[in-house]
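Accompanying notes for the structure given below.
Just one protein chain is left out here, and the rest sit where they should.
All chains are identified by letter, namely A and B, in their written order; residue positions are counted from 1 within each chain.
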Amino acid sequence: MTPVLRLLLQRLAISVLVLVGVSILIFFIARIVPGDPARIALGPNASQAQVDALREARHLNDPIVVQYGWFLRDLLHGDLGTSLYTKRPVTQDIATYFPATLELVLYAGAMMILLGLPLGRLAARFQRRWPDHMARLISVIAVCTPAFVWGVVLQLTFAYIWPIFPLEGRLSNGIDAPPLITGFYTIDALLNGQVATFFDALYHMILPATALALSGIGQTARLTRSSMIETYRKPFIDMSRAYGFREDRISRRFAFWPSLIPTLTIVGLDFAAMLANAFLVERVFVWPGLSRYGVEVILRKDLDAIVGVVLVIAAMFLVTNLIVDLIVSIINPRIRLAERKAKA
Amino acid sequence: MAVLTIRDLQLGFRKGRQTAQVLHGISLHVNAGEKVALVGESGSGKSVTAQLALGRLQQQRGTLASGAIEVVGHDLIAAPEKMAPERGHRVTMIFQDPTSALNPVFRIGDIFSEVLRSGGRKVTDAQARDRALKALAEVHIPDPARALDSYPFQLSGGMNQRVMIAMALANEPELLLADEPGTALDVTVQAQTLRLMDDLVTQKGTAVLFISHNLSVVREFADRVYVIYRGKIVEHGRTDQLFADPRHPYTRALLSAAPRLVGGGLPDLPDHSDAFRDPLIVHPGCGEPHEVTA
Partner (left out) sequence: MSAKAPSVAWTEFRSNPISILGLVLVIFCIALAVLADFITPYPAHVGPIGDFTAINQAPSAAHWFGTDTIGRDLLTRIVYGFRLSLLMAVLVLSISMPVGVILGLFAGYLGGWVEFVLMRLTDIFLAIPPLVLAMAIMGFLPATLTNAMLAVTVMWWPWYTRLVYNVVRSEAREGYVLAAEVIGASPLHIMFREILPNCAPSVLTKLTLDIGFVVLMVSSLSFLGLGVQPPTPDLGSMVADGAKYMPDAWWLSIFPALAIMVLVLGFNLLGDGLREAFDAEV
């Protein structure tokens, strides 16, 4: 077994344990709150007999540990219960709403990496000179501004004052959603050869993805900057300069890759935080994603649906961390070659 | 013909309104193919001299350098940027700790190619690999191909030092700056690699400025020695002259403090004494070139 594979299996096992922990935590919080879930579900007009029947059907009369057992059994069968709001299985609801959120987060994540890393690299290369000051200013403002503020500001500026971009939604009126394959409109449109739909979906993506990405861009730029400044002080960079390596080669390659290793782990966390911030941005741009569903079920005290949404987001968070671990172990030869060294 | 000439060099660093003076007018030279040592304790200004000779320090903000530095024909006070294409080619450098001086996330082969290509020189991948293999064979690395495919952390410190020497000499430099080479290594490994470096530079006729805190390491290696104390050269002579007849109080103190073995950590350095401020002593036949002609 290669060291990378072993490391990943280890991390996967830990992630599964953490996910079980999250399910216990969220399940217990859901059960210890005051109020009878069955009564809330059925509303004040239901008869006591109906409430009792639902309590029986949902095992609400069993001790809480036994209830968790039932919950876990259902979970392993891919059953997260039924939403009281939509009257549909929670898994089905999540499958409907989640792709829109994930597509938004992936575009924002791509922007975060593609803009944040070069901005940080630029700041580090020109430390204490004007590109650095500009990059730091942009980063700190981006980090300190909540995603919904960016949403409102971008919407006012680029959809109302200069109507360059669409105001809200995933597609323009009159354009139908592409046939469902992945649930990502841009990808489904391309897979079906609908170029006009692809561009329309992409066009609708720009403002919300930017609003969501900005704080991540700032955070990534800051981290990259400080990590690279630390790398620039290392003897191997002195060596690169003493041997006449070109400054932009150092900044793009010889100082950049060693700095990326500590940065990526935290960038992964920021990426995961976007899943939460997507709730705010979706609200501004009336994006038909998990947020609308999430807020709705929270306001309606729809317990099964709330537990389902939290579990899905926690799972995504853990998956993101696994992917980041994989990338880091590929970039970092010390992990990749751990076994070879042990033999030598 | 001198490859490195420093005349009356003053160096200061400005921080806020204050200026810290580091070099108080030093003069030294290294002739083509000659091995010269610059010896002093840490903070004496010996390492900044190497950075000045690479033309790097002058280009940083807050550095005040005056006097004259001429390296392989370039005036590095007037135009330090002229040095950029020469680094890694006509002038190279060897470091204190080879393992930390080699980039940990790149293979030796990648770093080596970059060294061969530095200054924008065109070298194909195949040529680079070929030349790197030859250079590694010259420093007696048993399996050069495997070394090229390894990362620095997979090799021992001694191996990395050999790699470093190979890189330093691969482009046939005229001047090699060796700043405390291998001080971070095991004493016996340091001695081995120094002997290897000595053989190779002698064979190739490369001039060396050997910077060290340790007089006894210098003894086996250098033709001439400058002793530096707090930014001033205090004694200058051929190695045999200086060891046979150390005249400056500071040199004598250094000699008596130096451990007999090669390498080792910093010897117990003598406390400051007013006699260390005595003027420069130059042994017969060892003047600076400009003084001889003037």
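A few points about this structure:
The rule is short, and it goes like this: a contact is a pair of C-beta atoms (placed from the backbone, for glycine too) under 8 Å apart; a residue touches a chain by one contact, two chains touch by 3 or more.
Being a predicted model, the structure only gives us computed values, none of them experimental.
For the chain that does not appear, the touching partners among the shown chains are A.
Checked against the full complex, the candidates A:L171, A:I313 or A:L337 give a single residue touching the omitted chain, namely A:I313. Across A:I29, A:L114, A:I164 or A:V195, the single residue that touches the chain missing here is A:I29. Set against the missing chain, the residues A:L8, A:A46, A:L60 or A:V143 yield one that touches it, A:V143.
Considering the complete assembly, chain A touches the hidden chain via residues 17-19, 21-22, 25-26, 29-30, 33, 136, 140-141, 143-149, 152-153, 155-156, 160-161, 272-273, 275-277, 279-280, 283-284, 294-295, 297-299, 301-303, 306-307, 309-310, 313-314, 317-318.
Everything below uses one rule, namely that only the chains that are shown with their structure count from here on.
Averaged C-alpha coordinates put the centre of chain A at 52 Å from the centre of chain B. Those residues of chain B lying in contact with chain A across their complex are 54, 56, 84-89, 92-93, 95-97, 100-106, 114-115, 118-120, 151, 153-154, 167, 177. Across the interface of their complex, chain B is touched by residues 234-236, 238-246, 249, 254, 257-258, 261, 331-334, 337, 340-341, 344 of chain A.
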